[in-house]
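Working notes for the structure below.
Every protein chain of the complex appears in place save one, which is left out.
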Amino acid sequence: MLRFILNRLLLIVPTFIGITLVAFLFIRLLPGDPVILMAGERGVSPERHAELMAQFGFDQPLLKQYADYVVGLLHGDFGYSFSTKKPVLSEFMARFPATLELALCAIVLATVLGVAAGILSAIRRGSWIDQATMGVALVGYSMPIFWWALLLIIFFSTTLGWTPVSGRISLTQFFPSVTGFMLIDSLLAGKPAAFWSAVHHLILPTIVLATIPLAVIARQTRSAMLEVLGEVYIMTAKSKGLAQRRVIWLHALRNALIPVVTTIGLQVSVLMGGAILTETIFSWPGIGKWMIDSISRRDYQVVQGGLLLIAAVVMVVNLTVDLLYGLINPRVRHR
Amino acid sequence: MSATDDPHLGTAEQEPLGPPPISPLRENWRYFLANRGAVIGLVVIALMVLTAIFAPLIAPHDPTAQFRDALLVPPAWTDKGRPEFLLGTDALGRDILSRLIFGARYSLAIGLVVVTLALVSGILVGLVAGYFGGWIDGLIMRVMDIILAFPSLLLALVLVAIIGPGLFNAMLAIAVVLQPHFARLTRGAVMAEKHREYVTSARVAGAGTLRLMLVTILPNCLGPLIVQATLSFSNAILDAAALGFLGMGAQPPTPEWGTMLAEAREFITSAWWVVTMPGIAILVTVLAINLIGDGLRDTLDPKLKRS
Partner (left out) sequence: MPLLEVRNLTVSFPTAAGRFDAVQGLDVSVDAGEVLAIVGESGSGKSVAMLAVMGLLPAIAGVTADAMRFDGRDLLRLTARERRNLSGREIAMIFQEPVASLNPCFTVGFQIEETLREHTGLSAADRRHRAIELLTQVGIPQPEERLASFPHQMSGGQCQRVMIAIATACTPRLLIADEPTTALDVTVQKQVLDLLLRLQAENGMALVLITHDMGVVAETADRVVVQYNGRKMEDSDVLTLFENPRSPYTRALLSALPENAKGGRLSTVSSFVPSAETAG
């Protein structure tokens, strides 16, 4: 097991170096002068231009620039936002809880519903329940989620008026930020009204973001369960006289979960991509919207830093899932 | 145990010496046709292709023509609808149905171009990595890991930010993002096939490296690649529509479905049909392709077929 962990850790080092390289090259690969590009229509005076070139280090040789960049990263320097003049890292940290809260809600919803639907489909294979569930899963899997978001807004917000259209919480609610999670902070402040407002704001974005992972997890759980249910050890379990419940929920599910956990881990990357669309549509103040805004504002230092940080988050989650995989798979844990 | 206990074991367990016989295409086809969903998907896509090819003949109007007297006309079956605009018009008075019909051209072209680019480059990269192994393999696979470490839509967005917005650039970016899946699949298959007897015998017979890679090994890894290509086709359409929606893909007034949705966003409270129609078009297309993909997977994946 220890060797498995070390192996995984070693494998991500080159990938991480590669990610810094991609983020570094991003600005340098932009066609034309990066400072003029970032200044955009406002323009920039020749003196200011030279000053900025020196400040960003663009006047140095490429290798020196990369070395400086990596040294900066090691000191927690991810660059400065061109438009707000604040450090990219602190801007990221200010927005990350919003994305995390949304992503966590989505992955929990997708996992709980997806695994349940997958199991149900597998044990009722071929029944109308199976066919309906897998039909819905295929539609979800094929869904353009930005359009799905608009549909939900039309129906639940505009027509029924049940849910708000944008933001994380009603503007009339104030409470101190402790964890950055609205659901937790509102309860810590003892304001149930604020909590319910946050819940209301979360519903639609969570559904939208969870749609594709939910469909993927349901499909994967079903096929994993079907494969496991055909194994000889399931026959052994039945021949021991165990209850159907125990055969399915202990003997089959325990094995089927191994590939499903991997699938759930892979959805984190999907969630981060989906967050860009979901946050843009629901004006959710997280890093997805931040990235889109920065791209359209040509705030390339932010895009660079954000790219790196998002990839790092995805990598850390994938590593955790890999280790979890090792933990739940006895064939890895006890070599 | 003596070899004669079960007379059939002796012949059944012999390793095949030559390449396995070419998969019986006709049998696969019949198996595929038995899958109702796959057939429906195939019919929908066939209709879509016909629509795209004959768009100028089918479309009732020019997709860019603006009817100044007919702004935001609802679909024909509603009270205020007009029969000449079957699915209504948008804010500039353009016929939505005609735009959707022409949009089919873009979506299918996007899928085709992206998959071709990603498939060809991915197969080449994967063949090289799997065949040569060693540090070449290590290097190539780390690069693929790096590409896969980024959320695909984010990476595509950033690539488009570098090379500039536009439909073709968006397709390039999506192809780059989808390519590692093909490379990994090909590499895995090549690694598995490389040491099989039929490859060795082809090498002994004097086949060159290129011939070994392309003619001997590749045809035996095709099944999973075809399935992945189908999945990538639908992903390409979805991603391109998302980029269009974010303003980084096809630019107005191109009747690309995602771009149409971006233009329609401000009318979600007032004109539902402007928002609904392009989305249905995307959903139906992607759904049909995924149905075909599921059918192909069941047909071509022998492991699933047995169950």
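In order of appearance the chains are A and B, and numbering begins at 1 in each one.
The working rule: a contact is a pair of C-beta atoms (placed from the backbone, for glycine too) under 8 Å apart; a residue touches a chain by one contact, two chains touch by 3 or more.
A quick note: this is a predicted structure, and the numbers were derived from the prediction, not measured.
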Residue of A:93, A:193 or A:235 in touch with the missing chain, whole complex considered: A:235
Residues of chain A (touch criterion as defined above) contacting the omitted chain: 231-233, 235-244, 251, 254-255, 258, 329-331, 334
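Basically, only the chains that are shown with their structure count from here on.
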Touching residues on chain B, where the partner in the complex is chain A: 37, 142-143, 145-146, 148-154, 157-158, 161-164, 234, 238, 241-242, 245-248, 258, 261, 265, 268-269, 272, 275-276, 278-279, 282-283, 286-287, 289-291, 294, 304, 307
Residues of chain A touching chain B in the complex: 14-15, 18-19, 21-22, 26, 29-31, 138-139, 141-144, 146-148, 150-151, 153-154, 158, 223, 226-227, 230, 269-270, 272-274, 276-277, 280, 291-292, 295-296, 300, 303, 307, 310-311, 314-315, 318
